[in-house]
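First, the structure itself, so that you have it in front of you.
Note that this complex is displayed minus one protein chain, with the remaining chains in position.
Presenting chain A:
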Amino acid sequence: MTEEKSSTALDRSDSRVRHDEGIIGAVRAFMDRIRSGDLGMLPVAVGLVLIATVFTSLNPVFLAPNNLVNLLFDAAAVGCISLGVVCVLLLGQIDLSIGSMSGLASALMGVLWVKMGLPVPLAILAALTAGAVTGLVYASFLNRFGMPSFVSTLAGLLALLGMQLYLLGSTGSINLNYNSALVRFGQILIMPAWLSYLLAILPGVVSVTMGLRAMRRRAEANLSNPGLSVLLAKAGLLTVALLIAVSYLNTGRGVPYMFGLFVLLVVIMNYALTRTKWGRSMFAVGGNSEAARRAGINVNRIRLSAFMLCSTLAALGGVLSAARLASSSQQAGTGDVNLNAIAAAVIGGTSLFGGRGSAWSALLGVLVIQAISNGLTLLNLSSSLRYMITGAVLAIAVIVDSLARQSRASHGRA
């Protein structure tokens, strides 16, 4: 796979290490990772196949293109909230008030926009600011008083819900204008087919160009490369999968812009977490906060950023769900929103114990969670059963997380 060099590559001098090269090597390394408890996306893939088979056999509508388009519309709001949860989970913290925060944000936006007549962008901005301030309060409680986030956000859950009810007053709900851009964005707006195909090709193209650039730089620095074939195979598989998905959705209504916005946020977050100093610091604080402090990282500031991002994204999720439902109501953000968002992050592979995870887990996990909730709705099950099933799924996800963690520990991987 790699060209013979006059001297061995800088990172290939230790003869004890097996170096996996080429496609077969990549597959072997993948199997090793799975066996040692580094499950990656495997639970999600298995879960999605399982869910799709079960629900399709019960109700064939489940896999209909337009149902999947609806699923994507619904996924965007919870997905945004879940993306924020990933940030706090990475630090080994938790935010239990994300549901209430999203409800408060939707109420605040509704009141400012419909009742007080503010322009929509200002109303949204106010809602997001409320989110940022809430995160700031949680982080200060943790940094100043050492108050565990579990407790402070539990208190926040009630306090924010109270504010939501207070804002909405006795009427209990505010209807948003159906013809407004925001509601159209939340219910109708679909990408034109050409744009969706273009966006489906983009990830493959970008990964090949970036990969080639990295390979060239590594070769110049006398470091080994995993091989061109692996890169091309990965990019090829990704592009084919995305093209099939998009063309299937396009036989229905198409890809919602709102889902596109969510994916864009995930991509930005992924870059921030993996390619910036801030992201590195997040993982370090989550892995060993004292070691991070001694390495000169400002742990308090990292915590502040994580909690502010989490609450702000929860507020954005609230705005999106208000747009989706065309109303700000007392029910917004209550019920299973909280747990769905946390479950999505965990199912997607972000550990509850801190220091492990990725932005993609929000996207993958929310697809699983939404597929379950969508399927159960199609079956016309009462919410009592739906809550029980979703609860069971969350329990399973956490058990898988714990088992994988133990397995990693026994295989000498963090």
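Please note the rule applied: a contact is a pair of C-beta atoms (placed from the backbone, for glycine too) under 8 Å apart; a residue touches a chain by one contact, two chains touch by 3 or more; residues count from 1.
Keep this in mind: contacts and distances are computed from a predicted model.
Student: Looking only at the UniProt record of the hidden chain, which name from "Sugar ABC transporter ATP-binding protein", "Molybdopterin synthase sulfur carrier subunit", "NADH-quinone oxidoreductase subunit J" or "Monoamine oxidase" is the right one?
Tutor: Hidden chain identified via UniProt as "Sugar ABC transporter ATP-binding protein".
Student: Which listed residue (A:F30, A:Y197, A:F283 or A:Y387) would be found touching the missing chain in the intact complex?
Tutor: A:F283
Student: Based on the whole complex, identify which of A:T209, A:N298, A:Q331 or A:S383 touches the chain you can't see.
Tutor: Only one listed residue reaches the unshown chain, and that is A:N298.
Student: One chain is left out of this view; which of A:I23, A:L42, A:L189 or A:A214 touches it in the full complex?
Tutor: A:A214
Student: Extract the touching residues of chain A with respect to the undisplayed chain.
Tutor: 10-11, 14, 16-17, 214, 217-218, 221-223, 275-278, 280-281, 283-284, 286-288, 290-298, 355-356, 408-409, 411-414
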